[in-house]
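Note that this complex is displayed minus one protein chain, with the remaining chains in position.
This part shows chain A:
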Amino acid sequence: MNERGRDFLEIKDLTVEYTSEGQVVHAVNGVSLKLDKGQTLGLVGETGAGKTTIAKSIMRILPPHSSAVKGGEIYFEGRNLQELSELEMHEIRGKKISMIFQDPMTALNPVMRVGEQIAEGVALHEKVSKKEAQERAEQMLEMVGIPKNRYKEYPHQFSGGMKQRVVIAMTLACNPRLLLADEPTTALDVTIQAQVLEMMRNLVKKKDASMILITHDLGVVAEMCDYVAVVYAGEIVEHGDLFSVFDHPSHPYTKGLFGAIPKLNEDKGRLHSIEGLPPDPTNLPQGCYFCPRCPLADESCVSKKPEPVVVGRSHYCRCGKLKKWEANK
């Protein structure tokens, strides 16, 4: 227990289910993760793989009626977040851990001035006067490159990129220790993406925060992260150091992801893709979740669930075929 408390963030065997129209959706199935101070972890995976659910579980903001954390523990600065009261969580949300959501278009309250939305969190956590909160919010706006005289404007007066800047200003206003960024640039256009990422990286570095960056863009991961975790069907199939994973992708799914990136120096008609579709989370396949799509799968993959295999320094992979497959290479 104490040993576990030493880590900045540790997720142990997290399992989350949703219920939808009587069916159980297995969104997250036994995810374990560790993150140290000042590090950035990239969570990569297809849509619906459970990346956002992992982040929301850390914040404990899963929809209350339709979802349930079925098992596992989340330790943050030595405290088990699952055991904290709702009141204690209020102190952590926005102050110690904050989250950037995927779609800046809908993440801001349309009838509240943007400045006030930033100041709201500041006033709440920093116990400062209204005026100080406003000054702080104005500073944050300037910091993300928005003139402070736009404090009194409403979200509809901002472009998508600027809204995402506002959201980032909002999440960083209280100097959080951990930032959960859920596809922060997916909804933005490419030129703005680079700007926003650059800004996030600088701000996180400046405030010495840790970050979990959720994305399906491997390029973004390469740019931003120290560690990578590849999520497939609510499970981490490969986890490791950025260079280790990028240089030696071990899981067939990870290899497939890298294979799907078109290369500029090769002239190819068609893009590579991974055969098949992601599994139905209400009805997951037996054994390895990836085996129906895996080029290497055989009966042993269906009968037995693979355990994580260490393949390098702080690099592990969840594939039953790993040794044989590596040898064949």
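Convention: a contact is a pair of C-beta atoms (placed from the backbone, for glycine too) under 8 Å apart; a residue touches a chain by one contact, two chains touch by 3 or more; residues count from 1.
Basically, contacts and distances are computed from a predicted model.
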| item | value |
| --- | --- |
| Listed names "Transcriptional regulator", "Electron transfer flavoprotein small subunit", "Probable alginate O-acetylase" or "ABC transporter permease", with the criterion being the UniProt name of the chain not displayed | "ABC transporter permease" |
| Hidden partner chain, touching residue among A:Arg93, A:Arg136, A:Arg293 or A:Arg318 | A:Arg93 |
| Contact with the hidden chain (one of A:Val69, A:Leu124, A:Ala194 or A:Val309) | A:Leu124 |
| Touching residues on chain A - with respect to the absent chain | 59, 61, 63, 65, 89-95, 98-99, 101, 103, 106-112, 120-121, 124-125, 154, 156-157, 167, 170-171 |
